[in-house]
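The structure under discussion appears below in the form of structure tokens.
Here the complex is missing a single protein chain, while all its other protein chains stay put.
The letters A and B name the chains in turn, as written, and every chain counts its residues from 1.
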Amino acid sequence: MYENRPPPEGINVSDEHPLKDFFILFGGIGVAIVILVIALSFVAGWLGRFVPFEVEKKWAQKALSFSESVGDVSRSEPQGPGDDQPHAVQLYLQDLADRLADAQGLPDGMGIRVHYVDDDTVNAFATLGGNVFVFGGLLEKLPHENALAMVMAHEIAHIKHRDPLVAAGRGLTVGLALASLAGLGNSQAVDAALGQVATVTVLKYSRNQETAADIAAMATLDRYYGHLSGAEVLFEALHEHSQSYEPPIFLSTHPVTQQRIDAIKAYRRHASTTGALTALPTNLPLAR
Amino acid sequence: MLDLGIFLTLLVLGYGFGRVAESRHFRSIIEKERDFQDLLTFSERTLPTDIGDVDAALVGGNVVISIDYFKRIAAGLRSLVGGRIGAYESLLERARREAVLRMKQEARAKGATMIFNVKLETASISKGQNQQVGSVEVYAYGTALIPTAARPVASGV
Partner (left out) sequence: MLVSNIEFIPGKKISKHLGMVQGNTVRAKHAGRDIMAGLKNIFGGELVGYTELLSEAREEATARMVAQAAAIGANAVINVRYSTSSVTAGAAELFAYGTAVILDNDRA
């Protein structure tokens, strides 16, 4: 009359392996995120080209005026005592940039404005509105003008390709999309993991931009000097410096340094002759 | 880069230890259920008419089981796309069967042969958000029928 019959196992627990379920989910959502990022990047890039350079310059002016180290964006006069030497460096850099910009063939209305920051930082970058920043620490590492020209032409190429605007637009759209999806996973770790997937995708675009800028810079140097000697000096110096640790390629904004050196050497083999290196002006405190 | 490393390590640890603990638990549950097979449980309230002389006592058993990191991430991913969360189903199955076994244990200690009107309550102590430990509590309780003849004379065994 009264008995207990034990029900069989497996009715309330599915026998599907949890790892298989997990990987299908993660893979599926990951692919969806990558597609979303690619679509948004494409839209950002496409829309970016429609923004006229004049408008971009105005935005940059507003943004840069907040930065104290820049102060007045146009530095046509020395700013005070002790600024004579840095100011002279800036004039030289601006002059070099203008000549390289001519050689590169920028579209009408696009001009380069160079800002020299008297600092030990080893860096140079291009940002909105045609503004290029060069730091003192970088100039220290360059033994001659050809190496400096490679860096300068690379940054000018970024401006020509409208890279700062496109990158900013992409960052904005992808960031917005991820922010609106955040919190839905009910777990910080899930949001972080999916954010990583999006970051890795966006970094690939960054590397593409850098490679394109390198190629344009090499062509410019060829046109300006007639040869490509000495162009890879900076990358070689950086390569030695970073031998201890370079992040894996898929997590990096720039292509591997060795790849960039190899690209320059390959171009040199195919292209014109070698030539004499142009020295840096001696009256400026460039090599300390 | 470091974040990714930590995340993967926790995931692997959670999966490894979680799976081992779960299979071990299920094995012990199946074994104990065989032991307690003769202690009958029903969710009915009506007692059998031919029950004889019995004492009634409320018995219960509860257990709290925590989720591991792997389950948490799997649940998080699942709640983006919707559907069944298999990882949690196995967790709750374990917790329920363990709770019923503990209730039976208490009943046996009292000398019972049947438990009637068994009810189960599930609660979540903390849902596991914001780095808190997520856990699930199941409480099983019912009325145990102790034949007066078999009531243990001395308390404790």
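Heads up, the rule we're going with is that a contact is a pair of C-beta atoms (placed from the backbone, for glycine too) under 8 Å apart; a residue touches a chain by one contact, two chains touch by 3 or more.
This structure is a prediction, so every number in the text was calculated from the model and none was measured.
Participant: Among the chains you can see, which ones touch the chain that has been omitted?
Facilitator: Taking every chain of the complex into account, the missing one touches A, B.
Participant: Considering the complete complex, identify which of A:Tyr2, A:Phe23, A:Phe125 or A:Phe250 is in touch with the unshown chain.
Facilitator: The one listed residue touching the chain not shown is A:Tyr2.
Participant: Can you name the residues of subunit A that touch the chain not displayed here?
Facilitator: 1-8, 11-12, 181, 184, 186
Participant: Against the chain that's been left off, what residues of subunit B make contact? List them.
Facilitator: 40-46, 67, 72, 75, 78-85, 88-89, 92-93, 96, 100, 118-124, 127-129, 134, 136
Methods note: only the chains that are shown with their structure count from here on.
Participant: When the centre of a chain is set as the mean of its C-alpha atoms, what distance in Å lies between subunit A and subunit B?
Facilitator: 55
Participant: Applying the document's contact rule, which stretches of subunit B touch subunit A when the two form their complex?
Facilitator: Interface residues on the subunit B side: 1, 3-4, 7, 10, 15, 19, 30, 33, 37, 40-42, 48, 69-70, 72-81, 84, 86-87, 89-90, 93, 114, 128-131.
Participant: State the interface residues of subunit A toward subunit B in the complex, per the touch definition above.
Facilitator: 1-4, 6, 9, 12-14, 16, 18-19, 21-22, 25-26, 28-29, 184-190, 192-193, 196, 247-248, 251
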